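Every protein chain of the complex appears in place save one, which is left out.
Chain IDs A and B follow the sequence of writing; residue 1 opens each chain.
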Amino acid sequence: MELKLPKLSATMEEARIVEWLKREGDQVREGEVLYLLETDKTTIEVESTATGVLRKILADTDRPLAPGTPVCIIDTGNEETQPADSGAASDTGAPPAAGPAPAEGGAPAANGPSSEGGGEERIRISPAARKLAMQLGVDITKVTGTGPQGRIGLKDIEEAAKRQPSAQAAEPKPQDPAPADPAPEGANTEPMSPMRAAIARNMEKSWSTIPAFWLERWVNAENMLKAREVLRKSRDEALHGITVTDFLLQAIGFALQDMPDINIRWAGPGRIERIGAANVGLAISLEEGLVAPVLPDMNRTLAEISRARQEAVQAARQNRMMAKLPASITLSNLGAAGIDRFRAIVKPDEAMILAAGAIQERVVAENGRVEVRSGLSLVLTVDHRIIDGMKAAQFIAAICETIENGLWKIA
Amino acid sequence: MITTTYREAIQQALADEMAADPSVVLLGEDIGHAGGPFKVTEGLYERFGPSRILDTPIAETGIVGCAIGMAITGMRPVAEIMFSDFLMVCMDQIVNNAAKYRYMSGGQTSVPMVIRTSCGGGIRFGAQHSQLGETRLMQFPGLKIFAPSNPHDAYHMLRAAIRDDNPVMFFEHKAMYARKGELDKSAGPAQVGKARVCREGKDLTIVATLMMVGRALEAAEQLEKEGISAEVVDLRYLRPLDIDTVIASVSKTHNLLTVEENHALGGWGAEVITGTVELAMDELDSAPRRITLPDAPLPFSPVLEDAAIPSVDAIVAKARSMLGQA
Partner (left out) sequence: MEKMPILPSGDPIRQDKPEALSDKDLLAMYSEMVLIREAEEKVQSLYMKGLIHGTTHLCQGQEAVSVGAAWAIKPQDYVTMTYRGHGHALARGMDPAKFFAELMGRSAGINKGKGGSMHLCDFDLNLIGAFGIIGAGIPVAVGAAMSAKLRGEDRISVNFFGDGTTNIGAFHEALNMAAIWKAPVVFICENNIYGEFSRIDETTAVTRLSDRAAAYGMPGVTINGNNVIEVYEEVRKAAERARSGEGPPFIECVPSRQRGHSRTDPAKYRPQQEVEAWLAYDPIRLFKDWLIEKGIATDAQLKEIWESMKAVVDKTAEKAEQSPWPSLDELTTETYA
C-alpha cells in the first residue's frame, strides 16, 4: 500500500518531512507515528494508516512536497496495492487530520481508514455521530454501523457508549485504552466527566511509568517585574497584556533553543524523539478540569507569545481543540493561586514540567548582607530515563538566567 | 380571534392597509369591478373607488412598470399578477428595475411596492398556470419573497409586505383560498424573515412552504403513530431565508427533509440543505433529503398531476426511509 502526504488544511500547499521515525524494514502498526511533517504552521506527527512492514521510503526529508505525493510503501501482506491517502477523511469529507487528530481528538485512528486485515475500508459515520463519539469517548473503529451501507449513526454510538464503561475523552492522545476499572458500587458514586476520566488516566500513567526527579531554584524576578511595568505603559497596546506566564514561556523557549539536546521525549523502549522546535505546553485550568495544549515556538517575541497564549486559553475555554504538537516540557503556573512552591507531574507524552509559584518578597543573603528581593520558586520535574541531573540543572539555570538578567525579546 | 379563509384574510389585510394609509393603491387585471379572478379583492372597489383601485389592461410589463413608477414617487402600490406563471412575462421589470433600483441609484430611492400573485398546482390548470415561481426570484438581491401558508400568516405578512419599503413578491397558493383557519388580528405585526415551527418533534425536521406545510403536518400526524416524531418548519419567507430556525431544529432532530412544489434543480430545498450543511454539518445523522416535483412540466391529467406534486404518503415514506425504518 502506497501512503501519500496528507493535506492537513485547505490552504496547505507544501510541507517537509523533518524526520522518518521508522526505517525500511521496520514493523509498522496503524496509528504509530511514521514521520514528522513540518508545515508552514507547525510540526505534526503523521501516523501510519496501515499495519505491515515499511518496505520503501519514497520521499526524502527536507524537501518540499505537495499533498498527495507518495511518501512510502507499506507491505500489508495484501496482494492489492491500492493507494490509500494517509490520514484520509471519513466519508463526510471533513478535512483530514493525519497526525494526532488536532481538530478531532478522541479515539485513536478515528480519522483514518480502518484496515481490517488489509482491506481498504473507510469508516462510514455521520457527522453527528462522530461528534457524539468524541464527546463520549467511543472508539468508532469498534462500532458497527446500522445505517445505509453500514454507516454509523447516533443510535449506534449511544448503544456503544452504554457498553463501554471507561470512555476515552477529550485529551487528544493516541494511546491504548485504559483497562476498565470496576467502579466501586455505592449509593453516592457517579460517573466522571470525560475530561476528568482522561486526566485520571494520564496522571496514573505518568506516575506509574516515569521515574522522575526534581530540581528547585528560587529566581529573582525584579528585572522581569520592571520589564512588565514598562510594557504596561507602552504605546503599543498589544504589549499591555503581557503576563508573568509569557515571560516564563519565553525563558523556557530560549533555553530549549540553546540546549536542543534536552528538547526530547521518550519514544518507546530504547528510543527518544527530538522535538526540534521550542514548543512548550501550558497548563490551563478550567471549571471542568485541566488541559495542557502545546504552544508552538516559544522562542519568539513576547508579543507573539502573549497572543498565542491568549488564543490557547480562549480555545480551551470554548472547548475547542487546537493543533496537537509535540513538546518536551509544559509550564504550570500556580502563582496566581498564591502557591509558594509545588511539584508538578510530567505529562505522560513529555519529559519535563516546570512548576512556577507566586511572586513573593523574600529575605535573602547577598554578599553577606540581608536584602529583600522579589522572586518566585521554580521546580522542574524531569524524566530520569532520558535526562540526567546535570543537564537538567543547566537547563533550569538557563531559564533563570534569562529571567534574572532580563534578556527578553519583546516585539 | 376569528375563523376565516385564506382569501378573506388577504382581502382584510388589503382593506385594513388601504384604510390606514391613503398612499396604498391596488392595480391589476379584473381586480376592481370584477372583484378579482379569485375573488380576493371583492368589495374593495365599492369601498375605495377608482382613485384607489385601478383595473388594468392585460399588460404585465405595463402593470409592474407602472407600480414601480408609483412606488418611487411616494405611493405604496400593490399590483396583482394573476398567475405567478405570468411573472415570466414581466420579469424584466421585477428583476432589472424593481430589485435593483435602490442600489443603482446609490440609495436615492426605494421601491415600496408589493406584487401579489396566485401560484401553485393541484387544480388541473396545466403547465402554464400551475407553477410556484418563487424560487426563481431568490436570485435577486433587493427583492423580498413572502409565502404564507395559512390565513393568520396571510393577513399579517401582507400587511408587513405593504409596510415594507422594499419590493415584496407575495405568493398566495391558489388551491388554498378557501381553506379556513384562525386569525388573530391583534397578534401582529409579522416578523419579516422569521420561519415558524408549526409542530414540534425530535426525530426529523421537515421544512415546507405554502400548500406543502399542510401536507407535512398531516404526514407528521401519521408518523407520530409509527413512533417517529417529526418537527415541521414553515419557512414563510424565501428572501430573507431563515436558515437559523432550520438549524436550531436540525440541531435537535439531526435529520432534515425539505418538501417543495418546485423541481429539484435550483429549488429552494437545495438552498436550505446547503445552508444547513455549511453551518451545522456536525448535527446531521443522515444525508438531508428533498421531495420535489419530477423533472418535467406539470401535467394536466389528474392522475399525473397528483403523482407529480408531493403527497402526504410520499412525505411519510421518505421520512421512514431516512430514519432507517422503511
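One rule holds for everything that comes next: a contact is a pair of C-beta atoms (placed from the backbone, for glycine too) under 8 Å apart; a residue touches a chain by one contact, two chains touch by 3 or more.
Worth saying up front: this structure is predicted, and the values here are computed from it rather than measured.
Asks: Could you tell me which shown chains are touched by the chain that is not displayed?
Replies: For the complete complex, the undisplayed chain touches B.
Asks: Among B:T3, B:T61 or B:Q139, which one touches the chain that has been omitted from the display?
Replies: The missing chain is touched by B:T61.
Asks: Looking at the full complex, which residue from B:A13, B:V40, B:M70 or B:I115 touches the chain that isn't shown here?
Replies: Of these options, the touching residue for the absent chain is B:M70.
Asks: Just to verify: which one of B:M1, B:A19, B:A34 or B:M104 makes contact with the chain not shown?
Replies: B:M104
Asks: Residues on chain B that touch the omitted chain in the whole complex?
Replies: 25, 51-52, 54, 56-57, 59, 61-75, 77, 92-93, 96-97, 101-110, 112, 141-142, 144, 164-166
Methods note: only the chains that are shown with their structure count from here on.
Asks: Please compute the C-alpha centroid of chain A, do the same for chain B, then give the distance between them in whole Å.
Replies: Result: the chain centres lie 53 Å from each other.
Asks: In their shared complex, at which residues does chain B touch chain A?
Replies: Listed in rising order, the residues of chain B that touch chain A are 254, 281-286, 324.
Asks: Quick check on the complex: what are the chain A residues that touch chain B?
Replies: 92, 94, 126-131, 146-148, 153-154
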